[in-house]
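Notes for the one structure printed next.
One protein chain omitted, others in place.
And now, subunit A:
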Amino acid sequence: MSKSVRPVLASTVAACLLAACASAPPAPPPPSPQAIVASIQAAGRHDDSALRVTPLRDAGTEALVDQAHKDAASGQYPAAAAQLDKALQDEPHAPDILQDRAEIAVRLQHYAHAEKLAQASWNYGPKLGALCARNWQTVLEMRKLARDSAGVASARQHRDACRVKGVVRM
């Protein structure tokens, strides 16, 4: 190899390496648990279904759930999780409590558990409206973290199907 070719080759290799760096940027950092929960709750708020079903809650467990909400609001997530677990002992199929617990699980970064709880909430829940949207947004976020694009697409489809359109009368 002649001397004149070497610098050209070196610069070409360097250029290729730089190009390679430019075409594969580093993966963005995963969203924080707070951001994930915010997106889950936003999905519930944005659901404008014409029909909403409020799951029944026993008066006895109401206090536990209220306490859990207070704990969560003050950042005491393990305490909130404990309150909700107690509530679920009394009402293991309460869909709203299951979803609340799923969101606390997200905050505690127990992602697999969160997805399982959201799925259970959907199974026992009304399968429509705001709660349904929160269920599937949770699954969607968890699939995103797992880099499962098919799972994300499926969850998005389910989430959009939660919305019940109103009757057009005129």
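Just so it is clear, contacts are C-beta pairs under 8 Å (C-beta built on N, C-alpha and C of every residue); 3 or more make two chains touch, one makes a residue touch a chain; residues count from 1.
Here, contacts and distances are computed from a predicted model.
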item: Choices "Penicillin-binding protein 1B", "Sulfate transport system permease protein CysW", "Zinc-finger domain-containing protein" or "histidine kinase" - which one is the UniProt name of the chain not shown; value: "Penicillin-binding protein 1B"
item: Absent-chain contact - pick from A:Leu56, A:Ala73 or A:Ala150; value: A:Leu56
item: Omitted-chain contact residue, chosen from A:Ala27, A:Ala150 or A:Val167; value: A:Val167
item: Sites on subunit A contacted by the missing partner chain, in the whole complex; value: 52, 54, 56, 58-59, 167-170
